[in-house]
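Structure provided below as structure tokens; questions to follow.
Note that one protein chain is taken out, while the other chains of the complex remain in position.
Going in written order, the chains are labelled A, B and C, and every chain counts its residues from 1.
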Amino acid sequence: MKLRLDKKDLKSFLQSLIDQYDLYAPVQLTEGVSVYKKIDRPGEVSLTLLNPQKPLKEIFFPQSEVMFDFEKVGKRNQVTSTEEVKKERVILGARPCDIQAISILDEIFLGKDYTDVYFLQKRKLTTIIGFSCNHPLSTCFCSSTGGSPFFREGADLFFIDLEEAFLVELLTEKGMAFQKNRFFKEADPKDISLAKEIEEKASTKGDASVPIERIEKRLNLMMESPFWDRVHEKCMGCRICTYLCPTCHCFDIVDEALNNRGHRVRNWDSCLSSLYSQETSGHNPRPSGRERTRQRLMHKFNYFPKNFGRVACVGCGRCILYCPVNFDIRQAIELTSPKGIKKEKAEVN
Amino acid sequence: MEANWEPKILAFLCNWCSYAGADLAGTSRIQYPTNIRVIRVPCSGRINPLFILKALQSGIDGVLVSGCHPGDCHYISGNYIGRRKSATLKRFLEYLGIEEGRVQFSWVSAAEGGKFSQVVNEVTQGIKRLGPSRRFGKRSDEFRVQSSE
Amino acid sequence: MVVKKAYVETTDRMLRTLELGFLNEEDGRNFDFIPGQFCELSILGKGEAPFGIASSPTENGSLKFTINKAGVVTTALHHIEEGAEIGIRGPLGNGYPIDLFEGKNILVIGGGFAFTTLRSLIVYLLHPQNRSKVKNITVIYGARMPGLLLYREELLEWDKRHDLKIIVTVDWGDKDWKGKVGLVPNVLEEVAPSSENTCAVICGPPIMIKFTFPKLMALRFPNERIFTSLEKRMKCGFGKCGRCNIGHLYVCKDGPVFSYAQLGKLPRDY
Partner (left out) sequence: MIQQKIREKAKELLSKKEVDLVIGFVKGTLPLRTTPRFIRNPEKTDRLIWNPFCENNLATYLHKFRQFKVGLVVKGCDARSITALFLEKRFKPNQLFLMGVPCQRMVDRRKVEKAVPGEILHAHEQEDLIIVEGDDFEKALKRDDFLYPSCQACTHRNPINVDVLLGDPVEEFPLTEIHPEVKEFEKKSPEERWNFFEKESGRCIRCYACREVCPMCYCAECFVDSSNPKWIERGLSPSDLQFYHMVRAYHQTGRCTGCGACERACPMEIRLTYLTQKLNQDVKELFAFEAGIDPDTPPPLSAFEIEDRQEFIK
């Protein structure tokens, strides 16, 4: 189903979403830095950056989430669940890579062996309005990880920017609920052909050359490879790449308390921190950057595919853009491939 | 501000002088405000600025740091080291925008029970004028159990 | 859960056993587990930590945990009073492969405070309902000093039984110690149990495992029939939070019990 939303109506459309739902969209915090946030006024929405710094996962799996509250009364414990999310949510402005990443989180939190209630209640009440990437960045490599700048899977509605208007595609049942939206008009055939043109142009730009195919098999043989001795060296051990990764989902569970009251909180955690795997005895199975970088890459490209049949990377390029020392995951992936190894050798000699 | 608000003030007192000074104030029946809670430390040089920040974060309205007069330190130079930490911390906090006077410093010897009471009076008055610490402290309602009761 | 009974096990006061009762009797009846599984115990305000269950499923109504004082949660568990409430999540993990043990001889090798889940296994196997399912049971248990042995009364009781052979050894004896003195691997070599139709379960400090394993090899135990229980830092307990993986397997979900054959295929990331 294809419709059209004129840009002059965007503001009113946003207002209608705010009135009816909890609307989440990218908001600029300071020049060049944005995050997905709950929107109160249409003017807050900022669609200038392709991807906000913090990924979409934050809306479903917040960086710091209270699991329950507690109070100690004498020897007794009183535990109260946090309030359930009841209002329907709409996310606007998510790019295909971020949306694809949510389906990876689905495997984790809504998999066959376990359902995470905190994730589920937000997930089932959320409608996702995806945005096409007409001008992917040079760091985008979604086309290598099974996506594309116009990858629609996971989105309920999909907006394609046609300069004057958006072409609106209703993709799922949740999306079809917007069929009667008063701001959507019937799409002109011209719009559809223009959208197609833009899509074709954009898809040539998504970098499809990162050798992710068969990476699981390659890495099977590389657990003790000297590759790891070198690849980690420049990593400083901060958590930028894991926190800003739309698919990284490791967490820590801690109690926060003041006097007799407090809550149990689930916080994002990162395999690049040494404390992540440090045991109370002092023993650390991943004592240095070598093991920790290996864990990060192996989890994405070997362990996760083994368990779920797909890589845990969507090619959004955030880890490349924001790394303080320019650790480039594309380069690391390439170095695991025969071509990359050859190239590295050629450069040496 | 609540009408009957009373500030909570934390005092880090060095074991050899200021704590003994407070003791003397007590045994001499010199009155001073009860807003003060005392933590005895071996030396004013022992006070990690982290302690002071942690106190403010935990909802304390004011902090007093007190040690031996220059030259009187039981450990010879601990209070001189403490003095440098205090000087930089005080300036840094004010630069950040924390009100001047939230954190105060004094020298009180073991013989100065009267001075101790006077310092506590001044500090308490000062903090009362500033009102409750709202800039940095953790709000206690962050920990309220959201129960339906 | 409520703390029914709490007592210090060892002379160094680092190990304390908690006997926990269910607040709700029905929960107690529904709580079914296999020896070798673990639970997350939590003290509100301090946090949560995983512990192997030391009691056997055959001991109804309460659960037993022996806790080594090491970090924040374990220290709090050492200070907790009888009658206090604590939180529990479990049972978690896979447990010992009880079905596989049927009709076989069982060799249990334990060292130090890793003996907790082994106690669970032994009590389970000795239960009249289960004893006939397995053949000979041999237990080798070592600690550094006599005072550091866990469950001393039970050890004495077991020693009197005829349906299991138990050898308790210490690294350094004292004047009252009349038992064996020697390191577990050496005692194993001396006892030399037959590997025929036998499963070995080994649990202890890494250094003990390192030296015991070659002795088992020398006795011709196949890797498929040597089992051990691994420990890693854990949080969630069901393979989501990430930290306890070894390769693509999670110790909390796919373990903690692994056979040596399984471990051989996994990266050495523990």
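Couple of notes before you dig in:
Just so we're on the same page, a residue touches a chain if its C-beta (ideal position, glycine included) is under 8 Å from a C-beta of that chain, and two chains touch if they have at least 3 such contacts.
Keep in mind the model is a prediction, meaning the values are calculated, not measured.
Shown chains touched by the missing chain in the whole complex: A, B, C.
Across the entire complex, the residue among A:Ile240, A:Cys271 or A:Ile333 in touch with the chain not shown is A:Ile240. When the omitted chain is restored, the residue from A:Ile59, A:Ile129, A:Ile320 or A:Ile333 that touches it is A:Ile320.
Listed here are the chain B residues that touch the chain not shown: 49-50, 53-54, 57, 70-71, 77, 80-81, 83-92, 94-100, 104-107, 119, 122, 135-139, 142. One chain is missing from the display, and on chain A it is touched by residues 29-33, 53-54, 63-64, 135, 137-139, 230, 233-234, 236-240, 243-244, 252, 254, 256, 265, 267, 270, 273, 275, 289, 320-322, 324-328, 330-331, 347-349. Seen from chain C, the chain kept out of the figure touches residues 71-72, 75.
FYI, only the chains that are shown with their structure count from here on.
Comparing the CA-atom centres of all chains against that of chain A, the greatest distance is found for B. Look at where the CA atoms of chain A average out and do the same for chain C: the two points lie 41 Å apart.
One simple way to say how far apart two chains are is to compare their mean CA positions; for chain A and chain B this gives 47 Å. Here the CA centre of chain B is 51 Å from the CA centre of chain C.
Within chain C, no positions touching two or more other chains are listed. Shown for chain A are the residues that touch two or more other chains, namely 70, 257, 262.
Of all the residues in chain C, the ones that touch chain A in their complex are 42, 44-49, 70-71, 74, 81, 83-87, 206, 231-233, 235-236, 238-243, 245, 247-248, 253, 267, 269-270.
By the touch rule above, chain A contacts chain C in their complex via residues 70, 72, 75-77, 79, 108-109, 113-114, 116, 223-224, 249-255, 257, 260, 262, 264, 269, 271, 276-281, 283, 285-286, 291, 295, 298-299, 302-304, 306-307.
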